[in-house]
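I have placed the structure first, in the form of C-alpha cells, so that the comments after it can refer back to it.
What you see is the complex with one protein chain gone and the rest in place.
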Amino acid sequence: MYSAKVMDHFTNPRNVGEMSDADGIGTEGNPVCGDVMKIYIKVKDDKIVDAKFQTFGCGAAIAVSSMVTEMTKGMTLDEALKITKASLAEALDGLPPQKMHCSNLGADALHKAIEDYKNKQQK
Amino acid sequence: MYSAKVMDHFTNPRNVGEMSDADGIGTEGNPVCGDVMKIYIKVKDDKIVDAKFQTFGCGAAIAVSSMVTEMTKGMTLDEALKITKASLAEALDGLPPQKMHCSNLGADALHKAIEDYKNKQQK
Amino acid sequence: MKTIYLDHVATNPLHPEVLDAMLPYFKEHYGNPLSVYESGVKAREAIEDARERTASLVNAKAKEIIFTASGAEANNFALKGIAYASQSKGKHIIISKIEHHSILNTARFLEKSGFAVTYLPVDKNGIVNPADVEKAIIKETILISIIHASPEIGTIQPIAEIARIAKQKGVIFHTDAVASVGNIPVDVQSLGVDMLTFAAHQFYGPKGAAALYVKEGIRIVPLIYGGIQEGGRRAGTENVPAIVGMGKAAELTKSDLQKRIDHVKPLRDKLIENTLKIDKVILTGHPENRLPNHASFVVEYIEGEAMMLLLAAKGIYAASGSACSSKALKASPVIISIGIPAHLAQGSVVFTLGEETTDDDINYFNETFPQVIKRLREISPFAKGWEGLEDSTCTARK
Partner (left out) sequence: MKTIYLDHVATNPLHPEVLDAMLPYFKEHYGNPLSVYESGVKAREAIEDARERTASLVNAKAKEIIFTASGAEANNFALKGIAYASQSKGKHIIISKIEHHSILNTARFLEKSGFAVTYLPVDKNGIVNPADVEKAIIKETILISIIHASPEIGTIQPIAEIARIAKQKGVIFHTDAVASVGNIPVDVQSLGVDMLTFAAHQFYGPKGAAALYVKEGIRIVPLIYGGIQEGGRRAGTENVPAIVGMGKAAELTKSDLQKRIDHVKPLRDKLIENTLKIDKVILTGHPENRLPNHASFVVEYIEGEAMMLLLAAKGIYAASGSACSSKALKASPVIISIGIPAHLAQGSVVFTLGEETTDDDINYFNETFPQVIKRLREISPFAKGWEGLEDSTCTARK
C-alpha cells in the first residue's frame, strides 16, 4: 500500500516533538477527521533553520509530517511556500489516492507556520 | 443420478422389440414430452406369458420399460394391473424425483395393453 | 476406461498452471485484501495483477473489469444494474429469445418490476437480425443484451453490427460472452460493446470467478451491496485464489488461443462430417458462424438424455437440450426458437471439444456415436417414422 519511503518516514520519523522556542507554529486538520499536524519552524535570515512536528494521524500523515520538516530545513521562506501536496507526495515516492487529500496536510500546516512567523514579525 | 439397477436395465434392456402376434398393445406418452412407451403382451389363460416393449425416451423411461416387461411375465392380468409407478420405481432401487412422474409411464402403458387385450377378447 | 470429455461448454478442467498459481493464496497469502499488513497487501496486489490480465484477454482496461462469482451473477448484475441505474431515462429492454437463463429469467424478473422487455426472434441458424434490433428500439429503451455465442447451438451473433446500431441510438449494449471468451478472439473495442460477461471456468480457469466488463463512464447499480471491494460496485470478501486463477487462465488463453482453435476446429469438422452421414441427423445452429469447438445436432426418433447416458457408458461425455435432460423438464427454448419442432428437440445433443481432445478421440467417437444411435433406434417405436404423434402438445407436465 505505502511506498518504502513512506514506511521509512513513518517508522523512523525525523524531527518529532515540540519546539519551545519556535518562531512560527502552524496547525492543520481536525481530530474528528482523523489527522492533525502541528509544524514548528525556526527562522533565521528568511531561511528555515529548524523544523519539528507533532502529528495525530495515520501512517501517511506521520510520514508527510516527517518529510515536510526534513525538506523545509535550509529552504528560504519563499521556497518553502512552494512546497505542495503534490511535491510532498512525490518526495515520498507517491501516496495512495485516498491518502492524497486527507492525510497530506503537511504543506498547509507548513504554510500556516510561515504565516504565523510573518504575523509575529509584523508585530 | 441413477441407481445401478436403472443403469443395468438401461444399458442392457430386456424384451426389446416389436411383437407381431401380440394379444394386447398399450402406448403411453407423447414425443413432444420426451417419452413414449409401447408395451406388447402375449396372454394365455389370463396370464402374461410374454411381454416386449419399444420406447422413445430417456434412460429412466427405457429402464422402466425393461423392468415392467420383466416383472409382468408370468403374472396374472390381475396381478399385472396392480403394478404401479411406485412399485416399478422400487423394483429399480428408486428413481430421481423429477423422473418419477414423467418417465415412469410403464404401469400406464402396461394397463393400456391389458385393456386392449380385454377389449379384443370381448369382440 | 478412458473418458473423452466432449462437454467443454458445460465447464472445463483447470489448467495445471492455473492451480499452481492459485495455491499460494490458499496458504501463505490468506489475508483479507483490504488489510494493510503483508498477507493482505499480497492478496490485494494479486487481485490487481489478475485484473490486468483478465482485462487484457478482452482488450479492456483493468478498471473496467468487475469480478463476480459466476457468469450468471455477472449477467444478473448487468441487467439489473443498468435497469436500476437508468430507469429514469426509460424502462424498456431488448434481449433475444436465445439468451442464457441468467439473462432470460432476470429479464422476466424485471418485467414483474415494471420494465418492458422485447424478446427478439432468431432465424433458422439462430442469428438475430440487426434490422430487428433497430426496429425494436424505442425512446424508452435503456439496454440491449444479446448473447455472443450460443452454448447450445454454437451460433455466433453479428455483435459488432448490433453494437453499432445501439451506439447510434444511444442505448447501452451488453453481450453475454460466457460461451465465446476462450473459444474465439473477443475484443470489446472492435466489438464496440459497453458491457460484456465472461467466466473463467470456460477457459480452463476456476469455477467461482467471472467478470463483467463495464466500459469507463457507464453507471451501474450494484447487485451486491456492502463494503468497498471492486470499487464499491460488488461487495464481499474477494475469492482471492479464484480471481488469481482467472487472471492466470486469461493470460494462458490470450497466448494460446489461436493454437487452441487450430487444434479443435479440424477435429470438430471431422466429427460433424461423419455424424451428418447418419440418416435423419440434422446439424443445429449456423453451419459456418459457429464456435470452432462446437458441434450440435438433433437426431430423429431417439431422445437426448438416453444418447448422453449411452455415450457416457462408452466413456464419451456430452450434453443435450432435451426436456428429460434438463432438470426443468422442458426442451431447450433455444432449439425451439430456431424452428425445430418439440418432438425433434428431444433428440438434441451437443459436443464441445477442448485442448486435450485428440484425433484418436474423434475416431473413437465417430465409430461409437453411430452405434449408439442405432441401438437406441432399435428400441424406439418411431424408428420407421413419427406416425403423426408429433402434432400433439405436451400436457402431461402441466
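Chains: A, B and C, in written order; residue numbering restarts at 1 for each.
FYI, a residue touches a chain if its C-beta (ideal position, glycine included) is under 8 Å from a C-beta of that chain, and two chains touch if they have at least 3 such contacts.
These figures come from a predicted structure and were not determined experimentally.
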> For the chain left off this view, which of A:Ala22, A:Val36 or A:Leu95 is in contact with it?
Replying inline: A:Val36
> So which bits of chain C touch the chain we can't see?
Replying inline: 3, 5, 7, 10-14, 19, 26-27, 30-32, 34-40, 69-73, 75-76, 100-102, 105-106, 108-109, 199, 201, 206-208, 221-228, 235-242, 305, 308-309, 312, 317, 319, 325, 327-328
>> What does the interface between chain A and the hidden chain look like in terms of residue numbers?
In response: 2, 7, 10-11, 13, 16-17, 27, 29-36, 38, 54-62, 98-99, 102-103
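Rule of thumb we're sticking to: only the chains that are shown with their structure count from here on.
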> What whole-Å value do you get for the distance between chain A and chain B if each is reduced to the mean of its CA atoms?
Replying inline: 90
>> Where in chain A do residues touch two or more of the other chains?
In response: none
>> Which positions in chain C are in touch with at least two other chains?
In response: none
